[in-house]
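This structure is in structure tokens; I'll ask about it shortly.
With one protein chain held back, the other chains of the complex are shown just where they sit.
Chain IDs A, B and C follow the sequence of writing; residue 1 opens each chain.
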Amino acid sequence: MADKELVIGQIGYGYWGPNLARNLSELEGVRLKYICDSSADRLSQAAIKHPQTGLVGDTGTVMADNAIDAVVIASPAVSHFSLCREALASGKHVLVEKPLCLDVRQGRELVGLAEERGLVLMVGHVFLYHPAVTFMREYIDSGQAGNVLYAYSQRLNLGRLRHDENCLWSLAPHDISIMLHLMQAEPESVSARGACYLRENLEDIIFCTIYFDGGQLGNIHVSWLDPHKVRTFTVVGTEKMLVFDDMVPDGKVKVFDKRVYREDGVPGYGEEFYLHVGDEVLPAIRMEEPLQAECRHFRDCVMTGARPVSDGRQGLRVLEVLDAATRSISQGGRPVEIGRGSC
Amino acid sequence: MADKELVIGQIGYGYWGPNLARNLSELEGVRLKYICDSSADRLSQAAIKHPQTGLVGDTGTVMADNAIDAVVIASPAVSHFSLCREALASGKHVLVEKPLCLDVRQGRELVGLAEERGLVLMVGHVFLYHPAVTFMREYIDSGQAGNVLYAYSQRLNLGRLRHDENCLWSLAPHDISIMLHLMQAEPESVSARGACYLRENLEDIIFCTIYFDGGQLGNIHVSWLDPHKVRTFTVVGTEKMLVFDDMVPDGKVKVFDKRVYREDGVPGYGEEFYLHVGDEVLPAIRMEEPLQAECRHFRDCVMTGARPVSDGRQGLRVLEVLDAATRSISQGGRPVEIGRGSC
Amino acid sequence: MADKELVIGQIGYGYWGPNLARNLSELEGVRLKYICDSSADRLSQAAIKHPQTGLVGDTGTVMADNAIDAVVIASPAVSHFSLCREALASGKHVLVEKPLCLDVRQGRELVGLAEERGLVLMVGHVFLYHPAVTFMREYIDSGQAGNVLYAYSQRLNLGRLRHDENCLWSLAPHDISIMLHLMQAEPESVSARGACYLRENLEDIIFCTIYFDGGQLGNIHVSWLDPHKVRTFTVVGTEKMLVFDDMVPDGKVKVFDKRVYREDGVPGYGEEFYLHVGDEVLPAIRMEEPLQAECRHFRDCVMTGARPVSDGRQGLRVLEVLDAATRSISQGGRPVEIGRGSC
Partner (left out) sequence: MADKELVIGQIGYGYWGPNLARNLSELEGVRLKYICDSSADRLSQAAIKHPQTGLVGDTGTVMADNAIDAVVIASPAVSHFSLCREALASGKHVLVEKPLCLDVRQGRELVGLAEERGLVLMVGHVFLYHPAVTFMREYIDSGQAGNVLYAYSQRLNLGRLRHDENCLWSLAPHDISIMLHLMQAEPESVSARGACYLRENLEDIIFCTIYFDGGQLGNIHVSWLDPHKVRTFTVVGTEKMLVFDDMVPDGKVKVFDKRVYREDGVPGYGEEFYLHVGDEVLPAIRMEEPLQAECRHFRDCVMTGARPVSDGRQGLRVLEVLDAATRSISQGGRPVEIGRGSC
């Protein structure tokens, strides 16, 4: 469909929806035909910003319209599964906000359905389109960092408390998706512990540790009850160490030429270790709004048939980690293996 | 023994020993009669700094000398139990470097022995004598922070790799001792995961989560394979949040007047939450070398019979957490309850 | 005119104009009737954002329209004098972007004209409406900082090079206006030195020192050829010291309880000095867009007849410092007295 304009219907215009609609409507080769939301208030806000777009209160119009090539879903997570399924069943490509859905088996069904139909199913893991993450992925792929040994992140703030999901489901999908993207290994087991202080049964703080099948270790610390606003992601490789700090305006990634090596120059398990401490570099990375890159990537994947970076399978892997972490939390931190069924 | 000079024999003059000897020898009311070390090299270094002190190659002289009131033990951790036991059995007060010893049952024996004999048994948890920690403890005790909800720390660096203990036993005793000191609750269970990259069976990075009996959560992240030198300790209370950053020269503690509250002003479990964001304060805290305060406190406790802040029981609690964490690590992060035997 | 809507015509829609128009159009009690600009391109941009506003290509319509109560001038500085004069002569209140104009005598004429006619003449020294500056002014007024001794600022960046004015006229008006506002003393003489590297006769870097009539000292360092983006303003008083850092997202003002005192507790000229180092406080300051506060203040002053914080006289004082600095620069840094004519 290379020469055609991509016609999109967006479902959901709440917290994140306006950002999606703004980016979609400014994107070349795309027409945002509908914005759908059950709230009249939100639709009237959409009307101001998007006077050319059709505003509808239920999803039927969007699903039934054969002119619609793709559906963008930014509704509450609980509705993701049924909306995705309906859109895919209607032959429409899908970009769904994270998480893919709330249940691993349902996630597998969606992935299967998309592959069966030859449709793009993409999950809005927006950090995979952040120029800093793209830089780190390319740096690691190039081999310059050596083998990735471990990674850890902190995503902390005071506020944006959610009442419908805990801080794991609200904040950690970002870090899990980055970690899977950079680690290039499969998660094997998760141990997570958290605590609920503001509401019963809704964790405000979670520490989550992941073992990967190559021996790598990952740790994610998320909280919405913290004195600092922190968003850092550290990756330690055998040759270089990378730190991504999203709270600084420039120089978001720092590359440390630091490593431990044995006398013969091979990092490893000998008796005598030496520290190498070389230059630190803040590479010049051209910034753009990650959501803009995400929307463009979705358009391109639909147009060319390419597989999205954050395709359904990637979204499913994130979901599996979330699911395992949830079960671990409910068992006081017991490690939970990530079972992979056929998909 | 208020008016007497305290006569001390020090055992061990390796990495930390010279710092102890320097502080002991400068302390009023104390005489450092012996320095004992099995290495002739180290003894000759001691001779330069402490020309007035007797230098001995084995511990027998120290233990047998009735003029010795107290023994300060800075030898490898594996020797702590037998040296402490011998010193206590000889009727001498003991200041032993952290950890108290390597085995919980042996730790209980030492605590019991000291209490039976009415001797001071103090463990060198030096951070409990750090002015910043003292400030935080007093601040929390005063009620200004409200109820402590959770705490977490990072103690990261590149290097000072140990070959005789993993990063848990090398680094985490500091954080565990601070956490127990500030949390004012008993640890109930530990879940810890780590990874060994530089040596087999010796963890370089560990993430360790502790549940306390008042519902508090603690997390400790230690590593000697990290790009940054970090030493931070964060405590979140219902009324205030405190951050201790030991890497800045001044303003090591920051008090955040931040909290989440319900509309009726009571922090809690309601439906509608508000954020309070008030001033941040960096209190003026008079700094002194923590080890100097520790040595002075040991002298005073021996002189007055007072119970040390880091007495044997406190050292034993740290040891119990280390022991539980070790067992958790070996089981891939399975939560391990901290069993308290009679002591 | 308390109950009436204030009808405004804006002249100039270049770099800063769109920000003004946005704020004016969102302000209650104000109607933005015209936007005037000589560029058709810029007018068509204005049309998108302000479909309700009349767009005109020359200023005559605005000046001639009796319904217009006030003119907001955001045109190039070279046109400020004649536009202000015409607007005032037409009986209209004026808010003019900084600088008031380019010539001290012309500035005096405008101030005289406004006062004669009883019209508001306000200069857009936007930093005087920055919540951090407001806080500092109130803090100093309250006496808590003691007597202000000296102040210095840095406003540095790479870029936004101007071709029509040097970095003094482009950047320093902000710092001069803040300094005059906080110092509460009259500038007596200026010594300034700069250098031109990118263009002939257009300074890229300037250091400017001001003596005030109460013995205070001020220094301003501006540059658009610097590796860092810096915007700091430091005020040292006898009792407290204040630092305003506009590049941090929160905690923009820091209050240092630091001072030097004599043994008898009186700061002064004795032989023996002591340092007092107390808490540092980052006061919680509610942020709002300074330009919004500026526009609201203009509206209120017109409505109530109050004298603006940055009225014509204040704008004239800034202009006098700029003028003296310009003459000092041209004479290699020779101190230039600020002559105050009758006004």
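Note that in this section a residue touches a chain if its C-beta (ideal position, glycine included) is under 8 Å from a C-beta of that chain, and two chains touch if they have at least 3 such contacts.
From a predicted model like this one, the values you see are computed outputs, not experimental measurements.
Novice: Thinking of the whole complex, not just what is shown, which of A:Gly143, A:Gly214, A:Gly278 or A:Gly305 touches the missing chain?
Specialist: Once the missing chain is taken into account, the touching residue is A:Gly278.
Novice: Hey, which of C:Asp37, C:Asp175 or C:Asp226 is the one touching the hidden chain?
Specialist: The single option touching the absent chain is C:Asp226.
Novice: Have a look at C:Val7, C:Val243, C:Ile285 or C:Met303 and name the one touching the chain we're not showing.
Specialist: Touching the chain that is not displayed is residue C:Val243.
Novice: Considering the whole complex rather than only what is displayed, give the residues of chain C touching the chain that is not shown.
Specialist: Residues touching the hidden chain, for chain C, are 149-150, 152, 158-159, 161, 163, 189, 191, 193-195, 197-200, 205, 207, 209, 211, 215-217, 219, 221, 225-228, 234, 236, 241, 243, 254, 256, 258, 260, 267-269, 271, 273, 275, 277, 332-335.
Novice: Residue-wise, where is chain A in contact with the chain that is not depicted?
Specialist: 251, 257, 277-284
Just so it is clear, only the chains that are shown with their structure count from here on.
Novice: Among the chains, which has its CA centre at the largest distance from chain A's?
Specialist: C
Novice: When you average C-alpha coordinates per chain, which one falls nearest the overall C-alpha average? Tell me, please.
Specialist: A
Novice: Please report how many Å separate the Cα centroid of chain A from that of chain B, as a whole number.
Specialist: So the centre of chain A lies 40 Å away from the centre of chain B.
Novice: When the C-alpha atoms of chain B and chain C are each averaged to a single point, how far apart are the two points in Å?
Specialist: For chain B versus chain C, the centre distance works out to 54 Å.
Novice: Which residues does chain B have that touch at least 2 chains other than itself?
Specialist: Where chain B meets two or more other chains at a single residue, that happens at 277.
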